[in-house]
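A single protein chain has been omitted from the complex, and every remaining protein chain is retained in its original position.
In this document, chain identifiers A, B and C correspond to the written order of the chains, with residue numbering beginning at 1 in each.
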Amino acid sequence: MQTLYFALALFLLLNLVAGMWRVLRGPTVADRMLAAQLFGTTSVAILLLLAQAENVAALRDVALVFALLAAVTAVAFVRRAWTDPETKHDAN
Amino acid sequence: MSGVFLYALLGVGLFVLGLYALIIHAHLLRKILAINVMGTGVFLVLVALAAGNPDAPPDPVPHAMVITGIVVAVSATALALILMLKVSVATGKNHLSDSTRD
Amino acid sequence: MTDNRKTGKALRLLLVSLLCAIAAWLGYAVLGLSLSHVGLGQLVGANLEASGVSHPVTAVLLNFRGYDTLLEMGVLLVALLGVWSLGGMPDYDESSPGPVLDILSRLLIPMLMLVAGYLLWVGAHAPGGAFQAGSVLGAAGVLMMLAGWRLDSRFAGLLLRVVMVSGLGVFVMVSTAMLLIGNGFLEFSPPMAGELILLIEAVATMSIGATLAALFLGSRPAVGPDK
Partner (left out) sequence: MLHWAFDSLLGLSLLWLAWRALTSPDLFKAIVLFISFGLLMSLAWVRLGAPDVALAEAAIGAGLTGALLLAALARLESIGEAGRQKGSIGETGAHDR
């Protein structure tokens, strides 16, 4: 069972690495930011799997903090950095 | 805990990478990011070596040092960002000008 | 121009090779360290009974190496003073928050406060503690500011400053009180160490949270009866 949890965590990490492609490519700033938010969500899942696999209950607290605080970055992005949602494609 | 040296070497790599970026970039925001990466590299070496002994639980003293270090790093980053904005308002530039070249 | 570029390239090559040498040297040093050293882990474990808490990292932070934490609170305060003494920033014009953000912040901020309290409480026997709880509280403050809330100017004067300083202040006062009753500075006597640590941590959490949120705001909040 432990091996299964760990294999699943590895699979999620692979997914996360695939998500980096969107951060690098994503034509708009919102694409990049949402990919980073996806990293946060995937990390929550990985943390929960590791908590189960290694039987460390404290990791669930880490996952809880992660899930709650992901919103702060997203709100900061929407309020401060996303000035012109229609046209903001960056240059490269 | 065979991955200890992996993470310790990763810490060294991050430190050197941050140092390189700190030297070659003129933009102050990039310098701030570079210093943060350097600090993370140091933390990584500390925590990796604290987990080194496989027969004992991880050493709590480096962990405590790294926790204080993370909070100090974020407050220093906040101060540095405000200083950067002040420089930008005062000079209109995002890098420190070199008086011998200007 | 091409000459300039050539020297630039040469300099960069020199820098990269120098940094590679540094990396190799540091890597060699790290690999050469013996991992079977005892470290301070056993010492901490042996004295954990006397510290008043059962989680080794909290014991180290608040009791065995209290100086670190004390000075760290000082560093936070100095960073805040530095930010405040730089004067106000030009306020960035932002869109109005909108109802979604308002409702989100109303839902999320009580949760964040609850989690901060939980982390503070659980720190005595499991991972958690003042720094983590303070960071969560600081993030809650940042979220409030992003959602368009502002601190009422009645509280932005003395009260805010008292909260900011209280983390360091209570720590120093408790330590000095220990000195007066005949212990060393920062030497908590075992029967009441747990309660003292909880008191210091609770005040420090509030103070760290307020300081981090103020660092995000970047300028001194307005003081005065109106505005």
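By our rule, a residue touches a chain if its C-beta (ideal position, glycine included) is under 8 Å from a C-beta of that chain, and two chains touch if they have at least 3 such contacts.
Model, not experiment: these values are computed from the prediction.
Trainee: If the full complex is used, which shown chains touch the chain that is missing here?
Mentor: By the stated touch criterion, the chain not on view contacts A, B, C.
Trainee: One chain is left out of this view; which of C:Gly52, C:Gly128 or C:Gly167 touches it in the full complex?
Mentor: C:Gly128
Trainee: Name every residue on subunit A in touch with the hidden partner chain.
Mentor: So the residues of subunit A touching the missing chain come out as 3, 6-7, 9-10, 13-14, 16-17, 20, 23-24, 29, 32-33, 35-36, 39-40, 43, 46-47, 50, 56, 58-59, 61-62, 65-66, 69-70, 72-73, 75-77, 80-81, 83, 90-92.
Trainee: Which parts of subunit C face the unshown chain closely enough to count as touching?
Mentor: On the side of subunit C, residues 57, 89-90, 92-93, 119, 127-129, 131-132, 135-136, 138-139, 142, 146, 212, 215-216, 218 touch the unshown chain.
Trainee: Contacts of subunit B with the missing chain: which residues?
Mentor: Where subunit B meets the chain not shown: residues 1-4, 6-7, 10, 13-14, 17-18, 20-21, 25, 27, 29-30, 33-34, 36-37, 40, 43-44, 47-48, 50-51, 57-58, 63-64, 66-67, 70-71, 74, 77-78, 81, 84-85, 88-89, 92-95.
Keep in mind that, in the parts below, only the chains that are shown with their structure count from here on.
Trainee: Taking chains as nodes and touches as edges, what kind of graph is this: line, ring, star, complete or other?
Mentor: Looks like a simple chain-to-chain line, open at both ends.
Trainee: In terms of CA centroid distance, which chain is the most far removed from subunit C?
Mentor: In terms of C-alpha centroids, the chain at the greatest distance from subunit C is A.
Trainee: So what's the Cα centroid distance for subunit A and subunit B, whole Å?
Mentor: Roughly 22 Å separates the two chain centres.
Trainee: Measuring from the mean C-alpha position of subunit B to the mean C-alpha position of subunit C, what distance in angstrom results?
Mentor: Distance between chain centres, rounded to whole Å: 16 Å.
Trainee: Can you pull out the residues of subunit C that are in contact with at least two other chains?
Mentor: 132
Trainee: Mark out which residues of subunit A touch at least two other chains, giving numbers and ranges.
Mentor: none
Trainee: Spell out the part of subunit B that touches subunit C in their complex, as residue ranges.
Mentor: Residue list for subunit B touching subunit C: 4-5, 8-9, 11-13, 15-16, 19-20, 23-24, 45, 49-50, 52-61, 63-65, 67-68, 70-72, 74-76, 78-79, 82-83, 85-86, 89.
Trainee: Can you check the complex and tell me which residues of subunit C touch subunit B?
Mentor: 12, 15-16, 19-20, 22-23, 26-27, 30-31, 33, 35-42, 44-45, 56-57, 59-61, 64-65, 68-69, 72, 75-76, 79-80, 82-83, 86, 89-90, 129, 131-132, 134-135, 208, 211-212, 215-216, 218
Trainee: Any idea which subunit A residues touch subunit C in the complex?
Mentor: That would be residues 57-58, 61-62, 64-65, 68-69, 71-72, 75-76, 78-80 of subunit A.
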